[in-house]
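One chain of protein is taken out of this complex; the other chains stay put.
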């Protein structure tokens, strides 16, 4: 087999198209040890190609290669129809993308297969941009393939693997449309969390605007609208952050109750719960963003004009008022700040552990420990931070302006519910049942013996 | 070879068990281009399997596959004994994990081998959870294999490589226990640093509690216990942070002295030094955590109740006291803050460079530059930060309450020692010897000529 390898030349790959993508792909293939030939309409005036590659006519280029990479805009595919006889039996790799979704009735790759029915079309690698191929390390990047011929996919997969890419087969060519939409994705998993954040922010902004600014203006004739920029925002941010953090742990708790109620883990969750569970990471990161803003808004409090003015006028005017040191107040405010700081610290730890490269270095137990134990601890600390804020305020009638509860009270509702439900799940008897269900045990309904079968599987 | 590939079907793999893990594994294998068949006790009522996979009886499923993945709880392995004749010559991949360490006398894989002596058991891939197989990118994830048959391991390794996993062979099946403990690891390399941090924190907390709070209460009848939450904590954090940062650079310095003393790099370091060297990164990150807390505790100082109260009462009461602007004091406090800020900035840079994805993009020289040059610079700056803090305090008798030195003095001991030792190593004559030793040179003892041999090797 040694002699065998030594006498063989590296495989020859053909690329149609000498644009940015074609040239970048060719260069990478050459660097990975393949030989590359370009197919071009005008082989003698097509501009520079990577050193070591040849340029020929389309016919000549495709003749001795088994794989042909199509790096041409879909609008210009028609020339391939005339090449159909030469391309028979070849593997055509369609790397094309569109500028928008749904501008053509059929996927580019399906159209290509129709033009060249004798070839095996494989859609794929289209998530790689010319820029990535030129500059980025490809190692570990995930690429997708689909196509109707398993052998053709295998051949393309072999090339992709040599490029250090991680290949995922998405099935038959009917998945091509889905693959062509991948590069056009714009944070799909972030949409729901961002909408929730936007909705909560808008609600609490107007709620507090009415309770604080408009109330002061209507009832006391006091224009404190200058507080909108910082004071009001710095009330909205922690509220939204805490609610979103609890929304990040609520679905896990709900899922456990679903499993407890149904007595099995083998029935699917409702659709809304599944979607909710899948965006927990994003919910948490958005919550971290709001907490970050809250922290910085807090740090700049003492340099604000309004705060410094208040401090100075306090001393100028009320010279006579005695101002005794209140030790309870000192303990309470310091505890309040300490809880906030510790909560923020844990928040940041959670955020760091959700970085792809950090998370993938954790063992399963470590990941569970951080996301569950540390996450719930963060929620507890942040909730306590909220409770301490209101500890001496909730009994004062002046807190309930226009008979409405203050913002911090509203924001403590969801986290408190999540924590109570979580505590219920931690009761030994409940915990034991949930653990058994998670290990595959099922509550036997009369006449069923399915649990025994299931429990054997990991 | 082209015709060869085109006529071959993808390899068929068999999975025993249709639980979460079995289904997730099957789906990944299908996506990677394999054919998958499930073995189940009741092929017709085993619940959903991934699209494209078949379900058969255990016997039928394993018949035409060479590799059988066992995704079944160890407690249910006994059915495999009855299948032993059919499984003869097959490769059995044991993916099982236990819920706790040491609950069985022998490793699951060893037990499996005993049940099916005719098969080649390979333990491995057990660090992959069902969740990772479903959601995560596998690319670059490290998995471990062990087994007594090199060919069987090679076959499993080929599948794992196709899944973009990075395979590490840990030797014979006797390593199975070790592999089964991997998913149960809970930050083993963080334990020592966290214990050191906890010990230091506890010591300095009580030390400062006695010196500050209890001293004030006993000697002056002053109850300043409210300072525990923020002021005291904000003294403990920087102290622990600086000590741990210096503990992170101490072992490197000690190692150099060991090599100097022994005149060779080819003798092993004592065990405690090896273990210490291996947790330097974690020591540094824990130190960064404490520095982060110190920074935030500092930022909120001016909004604390006690601080604002002091400021206001200062002005109300001591109206007559002249309060001259002291330029030296202004320079000193500003330098103190600047050193702290720069130190924290470098700390964060060091922390960022220890992220796996950042660190792996650095060349060897860049990594050395950051971890050694930048690291020691950080230590110098933070130590100077500590010295400036005490510049005008260390001569005042009031500093030595109850004849004890203040915390900042204690915390400067270790960093000062590390820096002095490091300076010694930077002396040209010492540096030259260390460099030569690092390149393989050995101080020749009479009658030895080993140095010559060694020096040739990289």
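Letters are used for the chains, namely A and B, taken in the order the chains are written, and counting of residues starts over at 1 for each.
Operating definition for what follows: a contact is a pair of C-beta atoms (placed from the backbone, for glycine too) under 8 Å apart; a residue touches a chain by one contact, two chains touch by 3 or more.
Source: prediction; values computed, not measured.
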So which of B:100, B:220 or B:327 would be touching the chain we can't see?
B:327
Taking the full complex into account, find the residue in B:15, B:167, B:197 or B:213 that is in contact with the omitted chain.
B:167
Considering the complete complex, of B:98, B:335 or B:416, the missing chain is touched by B:335
Touch as defined at the start, partner being the missing chain; which of B:301, B:380, B:410 or B:434 qualifies?
B:301
Suppose we count only contacts with the excluded chain; which residues of chain A make the list?
2, 5-10, 17-22, 30-33, 40-42, 45-47, 52, 71-73, 75-76, 95-97, 127, 129-130, 132, 136-141, 162, 164, 182-187, 223, 226, 229-230, 233, 289, 292-293, 296-297, 299-300, 302-306, 308-309, 311-313, 315-316, 355-357
Contact with the hidden chain only, please: which chain B residues?
66, 137, 139-142, 150-151, 153-155, 157, 161, 166-171, 266, 295, 298-299, 301-302, 311, 314-315, 319, 323, 325-327, 329-331, 333-335, 337-338, 341, 344-345, 348, 355-358, 360-361, 363-366, 369, 439-440, 450, 453-458
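Going forward, only the chains that are shown with their structure count from here on.
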So, what's the distance in Å between the C-alpha centres of chain B and chain A?
25
